[in-house]
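Here is chain A:
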Amino acid sequence: MKNLSILHYALKLSLLLIFIPASPQTLFSQIIVSETGSITFIQEAVDLAAPGDTIEVESGTYKEWNIEIRKPLTLIGIDRPLVDGEGEGTIFSIHADDVTLKGFDIRRTGRSYVRDYAAILIVESTRFLIEDNRLDDVFFGIYLAETTGGVVRSNRIEAYDLREASSGNGIHLWNSKEATIEGNFITGMRDGIYVEFGEGMKINGNTSEANNRYGLHYMFSDGGIYQRNTFRKNGAGVAVMYSENVDMSHNLFEHNWGTSSYGLLLKDIRNSTIEYNRFYRNTIAIYSESSSNVMIRRNDLELNGWAVNIKSSSARNHFEENNFIENSFDVRTDSPRNNNHFERNYWSAYEGYDLDRDGIGDVPYRPVTLFSMVTERSPESLILMRSMFVRILNTAERIAPVLTPKTLVDEKPKMTRIQ
Partner candidate 1 sequence: MKNLIHIIKNEWRTLLRGKWVIGYALIFLVLAESLLRFGGGGSETLLSLSSVMLLFVPLVSMIYGILYIYQSREFIELLLIQPVNRGVLYWGLFLGISTPLMAAFMVGTALPLAWHGILGVGAAESMLVLLLGGVLTLIFASLGFVLGLLFYEDRIKGFGFTIVIWLFLAVLYDGIVLMLIFSFGHYPLERFVIVVSMLNPIDLARIMVMLEFDISALMGYTGAVFRRFFGTAAGSLTAAGMLTLWLAAPMWWGLRVFKRKDF
Partner candidate 2 sequence: MIEISNLQKSFGSLEVLKGIDLAIPKGQATGIVGPNGAGKTTLIKTILGLVKQDGGSIRFNGKELDGDWLYRRDIGYMPQVARYPENMKVSELIEFMKGLRDQEAIYEQELITQFSLDSELDKPLRTLSGGNRQKVGATLAMMFNPPILFFDEPTAGLDPRSSHRFKERVAKEKENGKTVIITSHIMSELEQLTDHVIFLLDGRIRFNGAMKQLLTESGEERLESAIARMMDSPEEQAAPANEDGQQFLSEELKIA
């Protein structure tokens, strides 16, 4: 037994010896930055390094900004070194492909009304990896401009400026293609994640909460996917605008409150799907303007102020098999005409019956209540919500609709919640 294990070790050792010459450590050199060593500045190491080298930055505080990286490099923070920009400008500025930045604490970028100072700026690059960094008190967090591919993963971005105008975005993507943004946590920024003129983005598993404006601000970006993200307590919720073929699924939109706050705002969205999301306690869960051919199915909409606010400019959108549970108002619209389709949803406010026991209510459900129209006219009447009198009013209107849109109706309301 013992002999066997010794033999095993020897074998392993010889294998190791054979492979060492080929390993990257010898092919590319390794540079160490530390407070007490010969190299005390990261910029110095970057300048010294050859393309493909690895720079290990040891624990300590490095007061540096505008660290320019113009060659493929791997920068690794050992035991979370802190890079303090002292409020001067952009801290890491990456202008090369194949750059990895990992394990850093970065704080205090510059702030400006004219320049977008960021903790990590990446321009015209590809195959980059920004991972496991903690950004604190920054203007912009991670700023991607005209990049292709690349991964931004498991970073934490936080700032404290409560004004929308003077705060920057957490992860900012401008004119970028196919970036993967996943598992990041962003709070206290202007927009948690900002995407403009992007293509094929994958935004998965991020948490964006308590940002001053949008948790996710997504514009002019076709063919994107965002899934399993949590957007919570953002000033205005999530806005997805002027895009096509966006896949939004398994996300959680919750606690987005305010006069113009939305779980999800859709403007000029076409041919997209919104599936398996949960909308919980938002002022307006889904707001849709000029959007068409959007499939909205299997979502849970619970305890929102208005579950759906759909403007008459929206057409051919499908709401199917969603759970509408105890929202203050289920659907609001601004026109008696309706060009959208509601079918087989579960409405907790449904009072009908199912005599043939097929799971579908025998009486159609009209999700626009008389009371919701009353509150449009006299908003003060909101205080009467859930009162017996209002219940009677709504029931009367449902039996004989006069004022509510006649065609906005779910002909096949489900009797039980859709799992």
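Here is how the candidates were picked: all candidates are chains of the complex that A comes from, given by their letters.
As a convention for this text, a residue touches a chain if its C-beta (ideal position, glycine included) is under 8 Å from a C-beta of that chain, and two chains touch if they have at least 3 such contacts; residues count from 1.
Bear in mind the structure is a predicted one, so any value in this text is a computation, not a measurement.
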item: Identity of the candidate that touches chain A (this complex; choices 1 or 2); value: 1
item: For the chain A and candidate 1 complex, residues of the former touching the latter; value: 255, 257-259, 261, 281-284, 302-306, 325-329, 348, 374, 377-392, 416-417
